[in-house]
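Just one protein chain is left out here, and the rest sit where they should.
The first chain written gets the first letter, and so on, giving A, B and C; residue counts start at 1 in each chain.
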Amino acid sequence: MYISETHLRVRYGETDQMGYVYYGNYASYFEVARVESLRQLGMTYKELEEMGVMMPVLENKSKYLSPALYDDNLKIVTTIREKPGVRIRFEYEIYNEAGKKLHQGETLLVFVNKTTGRPCKPPKAFDKVLEPFFQ
Amino acid sequence: MYISETHLRVRYGETDQMGYVYYGNYASYFEVARVESLRQLGMTYKELEEMGVMMPVLENKSKYLSPALYDDNLKIVTTIREKPGVRIRFEYEIYNEAGKKLHQGETLLVFVNKTTGRPCKPPKAFDKVLEPFFQ
Amino acid sequence: MYISETHLRVRYGETDQMGYVYYGNYASYFEVARVESLRQLGMTYKELEEMGVMMPVLENKSKYLSPALYDDNLKIVTTIREKPGVRIRFEYEIYNEAGKKLHQGETLLVFVNKTTGRPCKPPKAFDKVLEPFFQ
Partner (left out) sequence: MYISETHLRVRYGETDQMGYVYYGNYASYFEVARVESLRQLGMTYKELEEMGVMMPVLENKSKYLSPALYDDNLKIVTTIREKPGVRIRFEYEIYNEAGKKLHQGETLLVFVNKTTGRPCKPPKAFDKVLEPFFQ
């Protein structure tokens, strides 16, 4: 299991007239969390694309427990629970500064070979950085 | 059961560098579909807010079957399967012009009294427009 | 001079907690207006990209006269005042349903050859559809 944390400040443009973070913006927060989660492993999503794979999303789910608000400094805890194969699942929990859990969600992505457009195994370099967490 | 259809043109800014509609934009498409679904019933979400309720989202789910592309004229089929109470669930299916199903999802929302901030029954006027579809 | 009109409905996610359309969303509205403006000429921006050009933006300007609101059905009047060369300028005026002018802006774009990455003349087919308006 691999767990990481990242922080993200809510932008004004991400709120809506209800005064909450618009429900459609959490997927973008998940993306930031995934990308920073990989960066902390020593590998960027950008590098993965440069190795010839892309990672389109297959499924995405959100539970809205309590609204995030403008200027909140959110903590996002990202978990990869199972060793990734052709598919990789990220789970997220989002907390505000008071430690209140606001949101949880998950995203299922698939590795795709950019040349063939077909699902593929993750690059070896990716397996290697994750290996210590799945023994 | 209430079923409606709406159309929506993919904007350039909604694509990402993969050349697909960014996965985080479907929630916004769902919102357009919900709102147009209500408008076709003769009631706008704006009017609902003016009646003193708001409708925050509790859950949102997406399955990405095939990517939507720039300038696609998407058809979104929106279904309310069960008579809404304090909660209301919308289901969506998104098709491209060739009739290929690209995406499916659902959103669970709750009626909240704007004054008390507490969950509440939908306004009578809302029940009335939906009544013919749930007999 | 070529003038066209398009309509666009304000989405909930485009508002912010001020209750207005977020100031950053007008550029996206301009994009919709440009694209529909070309479509009315019988040429899509998508086709232009398929002809081997892309059109990155050089400059963008907005004046916020009065806020657009949720669910407003905006009318956008788009004007190409001068015959386009390597560069093309679009001007916009945005009105609400009551006919009140809410916004004006302009965008300067450049034709770029996708292969060379260099500025280029617009495709002949593009000149041809615009020709009747610049004689």
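Please note the rule applied: contacts are C-beta pairs under 8 Å (C-beta built on N, C-alpha and C of every residue); 3 or more make two chains touch, one makes a residue touch a chain.
All values derive from a computational prediction rather than experimental measurement.
Visitor: Of the residues C:58, C:86 or C:125, I need the one that contacts the missing chain.
Guide: C:58
Visitor: On chain C, what residues meet the omitted chain?
Guide: 18, 20, 23-28, 31, 54, 56-64, 67, 107
Visitor: List every residue of chain A that touches the chain not included in the displayed model.
Guide: 9, 11-13, 27-28, 31-32, 35, 44-46, 70-71
Visitor: Since one chain isn't shown, list which residues of chain B touch it in the complete complex.
Guide: Interface with the chain not displayed, on the chain B side: 12-13, 15-19, 22-25, 70.
Quick note on the criterion: only the chains that are shown with their structure count from here on.
Visitor: For the protein chains shown, what form does their contact graph take: line, ring, star, complete or other?
Guide: complete
Visitor: Which is it for copies chain A and chain C: same residues on both faces, with over half shared, or different residues?
Guide: Since more than half of the residue numbers are used by both chains, the interface counts as same.
Visitor: Average the C-alpha coordinates of each chain, average all protein C-alpha coordinates together, and give the chain whose average is closest to the overall one.
Guide: Central chain is B.
Visitor: Quick check: how many Å separate the C-alpha centres of chain B and chain C?
Guide: 27
Visitor: Roughly how far is chain A from chain B, going centre to centre by Cα mean, in whole Å?
Guide: 24
Visitor: Let me have the rounded angstrom distance from the C-alpha centre of chain A over to the C-alpha centre of chain C, please.
Guide: From the centre of chain A to the centre of chain C is 34 Å.
Visitor: List, in ascending order, every residue of chain B touching at least 2 other chains.
Guide: Only 27-28, 31 qualify.
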